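Note that this complex is displayed minus one protein chain, with the remaining chains in position.
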Amino acid sequence: MKAFLCSCGNRIPLPEFKEEGVEVFYHDALCSPAGIEFITERWRDDEPIMIAGCSPVVGERYFSRFNPIYINIREQGSYLGHGQEKIGDLIRSGVAWLKATKPIEKKVFDVKSTDILIIGSGVAGLEAARLIGRKAILIERRPYLGGTVADLDRLYPEGTPNSHTLMPLINQVVSGGVRFKPDTEIVSIQGRPGDYRVRLRERKGKVVRCDECGRCLEVCPVEVVDHGIKRKAIFRSPSFPPGYLIDFSTCDLCGECVKVCPGEIILDRSWNEYELHCGGIIVATGLNHFDPVQLSEFGYGRLPNVYTHLEFERKLARGEIKPEKVVIVHCAGSRDERYLDYCSGICCLLGLKEAKLIKDRYPETEVYLLYIDIRVRGELEYLYKELRNLGVKFVGGRPAEIIPKDGRLMVKVEDSLSSTLLKIPADAVVLSTGFVPDKKIFDLLPINLDRERFPKAYDWSELSVDGPPHAILFAGSAREPMSVPDSILDARAKAYRLSHLLSLPRIESHHPVSVIDEERCSLCSLCIQNCPYGALQKEEKVRSDPAVCMGCGVCVATCPSGAANLESYETGGLMAAVESLTKEGTILAFLCRWSAYPAADQAYPIGYPESVRIIRVPCSGRVDPQLILKGFELGARAVLIGGCYPEACHYHTGNIKERRRIKLLHALDGIVDPRRLRIEWIGTDEAAKFVRVVEELEKA
Amino acid sequence: MSLLKEVLSRPGGEEIRRCFACSTCSGSCPVREIDGRFNPRRIIRMVLLDLKEEVLKSDFIWYCTTCNSCQERCPQGVRIYNIMNILKNIAVKEGIIHPTFKAQVDLVGRMGRLYEVEDFDNKKRTKVDLPEVKKVFPEVRRLFDLTGVRIDE
Amino acid sequence: MAEKPKVGLYWCASCGGCEEAVVDLARDILKVVEAVDIIFWPVAMDFKKSDVEAMADGSIAVSFINGAVRTEEQKEMVELLRKKSGLIVAFGSCAHLGGIPGLANFWDRKTIFERVYHTTPTTDNPEKVTPKTKTGVDQYELTLPEFFDTVRPLNQVIDVDYYLPGCAPPPDLIMNAVEAILKGELPPKGSVLAPDKALCDSCPRKDSKPDKIKITEIKRIHQVVADPEKCFLAEGIICLGPATRSGCGERCINANMPCRGCFGPTSAVVDQGAKFLSGLASILEAETIEDEERLTNSVIDPAGLFYMYSLPSSILRRRRLS
């Protein structure tokens, strides 16, 4: 066991330090090339060491690969003018911690497959497949490629026909050797980066050989309305594969098409299930349209000529409607507590696009656009301006109701800007509906996405850069509703990221992760739902997947039987640190490494009491109440937990979990004094707040 | 206390700050359609801006027909119907009460009924085989007293 | 015939249930009596303190002591037994952790006397008499053992070799322990003679436990008819199973009552109450901070609940009395 003490160019008065079983080394600049060499020469792979010197916020830049226990005797000691005694205590706490810790295991995951599974063949999936090429396996639930874009008429904002984007993409995907599997769904996904086993099922029935004679179309008895457009259960492919395709969700297997077909059709609704091996997954399942039937005051599904934007666009393109007066309603279902309590992001642009499509085709048509707020960003503002110039009437209000009147529709709305009540007669009402995620796929992924919303990158780990690399990535509108250009850019980023990751022979990571002692775990499962990454899975045993765990330690603080631990932040180590730091009157501060700890680092110009003793934790959620009570038992005057602000937790909700623990501790009425146990949100630059809080605690 | 704070503190008023002025309520209001001075959206905005005098002393707070159309449709779950009631209650507390409401309160307080039942009414009822009904409910009066509501005879 | 090992049993601050547990061995008790020689068992047989004092140090093979230490007399007796015994087994929750009598540590002697001897509604004590260690009656002096300020588990008074947990310990664990002692096949000193996994591991309802438990409302057992098949926590009923050592035979669970923690924590946990509190906090499901407040406040008497059996052995500081 080795302890390295650094005097930071003689700015830290190092005490004489001896400890049984620990080799102590002194240096005056461990961060210099010579200093790093000094450690390297003495460091055995994976051996736990302690470095006492500057703050880890500085030190991590140089020493990360050693994964040391950092003891900050500069920002928390000499810079504050605090004496040798405190510095001694700090070093002792580090050594006690070191003795109780185990080496961090190096994690190596072999890349067993370099294939990348792409789920969904909308523009995002296609673009990812195009770039990945032969390594890509592209699956699609529908019988043809193209996703939502294949259903559209034009793309906004320029109004380019969808073929401009879709056709070249499809051509390159098909000719580029991508394995394409239509009519295929995911059954289950298991595994880890570099090694996923995916069960798929593929429809047995299909059109095997098609001459595109169209005779099947004439005999098919099943009529379907597909986003406003009538078609048969057998229909002409709008993209690829070409020829006629069967929609098995509506086909009644009557066999008429088989009778007339000069080629070959297999009518079979059942599935063929098989397993596939891949190294990474791109989820490009796009979005689902919110069903506005629920908005009964708008009459969709009940009144003729009330359309969703997609239905309207398709009917307009095919010349099925030529309205003289159209009302476009924004936020149909979005920003509505009853349905989607979020902004769907792109529907404002869709509404504007529909207005543009109408004006392009029928300049005389009168268009009203009803909105709560127009949300377009950047240069797209020009579209909004152009539409104002084209005479679209913008009404600042959401309609109260849509009712039939005199064979037309009547939209009742107050324009909030002029306080005028309008009753607008219309031939067509277009609901710019919001979007909902394809929740079905969330449930199949081995990650925690426990909500009804889109998995924004920061909701789990895609954006994290400090943990193990992730190999299930969301692209395009599966992540959040996105425009076509944005989807393509997003897909590119994800394709390149995965291609690069899987080009390595193995994925290595040596950051601390949680470990579940299977011998001790009682399968109580309390930890599982606390993991925002889905690293904890219960099968026979509860396991923490080191390829997924980000190392927050919330599960460790949670585990009621002490079976969970976090490498280098073991309960034993932290307890040892508490024991050597706490004396009568100590203010014990557990500070989150991402916010409160760096804040305290910057507090030395202001200064704070010497009684403050800081323990660095990965997340405030790692602070086990046992540590807090231990501090009080040993005579601490006060205990402070410093974490990130709510919504800003590096690990999503660790701070909130900790707040609940503190609330329950406070509820131990008369035993834990709320004035002496506080949890505070302290931002990275809030040194002054840190000082204020500890000074209050000093007086508590 | 500020008007906004008082509204927020009462059941049904908590959600007022969610309002983003989409005007669904005012488009739905049958009174607003006839008399534009009564406008739930405006009243809510004025409460949010804490314009106490302007709100409480205005005639229009009494104009709500309690039809509840606004609240049913509000996309933000603002309980407009409850808020209109809260505003009237606050006005009454501040000594401003519409004479019609005052008369109703006095009637119900005295009799326990909105309409006075005379012997004549009961006779009329018995004539068509309907049972007689009670004329006065002293218990109701007691509930008014318990809640500190003064009844004018 | 070789001399049978000598065994002592003693009762400190406890309810007597542990003595009952010995009787509950039923026919097995004959096996025990056959194998050992009970030389001290005040509750069942007439022994005097002086009998024990007369024994040679270390001559008792093993003493089973139940109950927490609350009075001077209990302290004297357990110290005496320690001297005379080869092994000391803390028998039952009170000796192991402090147990139910340990809940008195939320108050101190003064407050307890005040309540018990002066202010309970049924007390008639105009002269405000409270027990004293010495009372003069005429020319005589009567003595009472001192009532301590603090209830202590056995290991805070004497060195303890093993712990038999439970309120009361179940017969099979007692028999296992006796057999292990007779055979000399004992685990390391200081062990708790029960499995080191939490109760959920052996809970008959474990299959009904969802992977993700979320509590949106805390229910108390008298407020609902608990589903006899379903995990209590999944129903919103507080059950200390996740923080409590198994081995009890799930007697409470089978009677449709949630675990209250009498077996104490696993060996990896220092403070059972704090650990349960932490686990509970992390499965509370609240959307807003008001919800969170409401939920955390809806736990009735959290200290008494989380530390029902383990208060004196916990690291919780005593209630500060004004």
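All chains are identified by letter, namely A, B and C, in their written order; residue positions are counted from 1 within each chain.
What we mean here is this: contacts are C-beta pairs under 8 Å (C-beta built on N, C-alpha and C of every residue); 3 or more make two chains touch, one makes a residue touch a chain.
Just so we're on the same page, contacts and distances are computed from a predicted model.
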| item | value |
| --- | --- |
| Undisplayed chain, where the name is taken from the UniProt record, one of "CoB--CoM heterodisulfide reductase subunit B", "Transmembrane protein", "Arginine N-succinyltransferase" or "ABC transporter ATP-binding protein" | "CoB--CoM heterodisulfide reductase subunit B" |
| Contact set of the excluded chain (shown chains only) | A, B |
| Touch with the omitted chain, as defined above, among B:Asp119, B:Glu139 or B:Asp152 | B:Glu139 |
| Listed residues A:Asn10, A:Ser249, A:Ser296 or A:Thr420, member touching the removed chain | A:Ser296 |
| Residue ranges of chain A at the interface with the undisplayed chain | 296-297, 302, 401, 403, 405 |
| Positions on chain B contacted by the hidden chain, ascending | 30-31, 34-35, 62-69, 71-72, 81, 85-86, 88-89, 92, 97-98, 100-105, 107-109, 112-115, 117, 121, 124-125, 128-131, 133-134, 137, 139-140, 142-144, 146-147, 149 |
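Methods note: only the chains that are shown with their structure count from here on.
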| item | value |
| --- | --- |
| Overall pattern in which the protein chains touch one another (line/ring/star/complete/other) | line |
| Rounded Å distance, chain A centre to chain B centre (Cα mean) | 47 |
| Chain B and chain C: spacing of chain centres that average the CA atoms, whole Å | 60 |
| Residue numbers of chain B (touch at least two other chains) | none |
| Partner chain B, residues of chain A touching it in the complex | 297, 331, 335-338, 372-373, 396-401, 412-416, 419, 421 |
| Complex contacts: residues of chain B adjacent to chain A | 18, 20-28, 32-33, 36, 39, 41-42, 69, 73, 75-77 |
| Residues of chain C defined as touching chain A within the complex | 106, 196-201, 206, 209-214, 233, 241-243, 246, 265-271, 274-284, 286, 292-293, 296-297, 299, 302-303, 306, 314-320 |
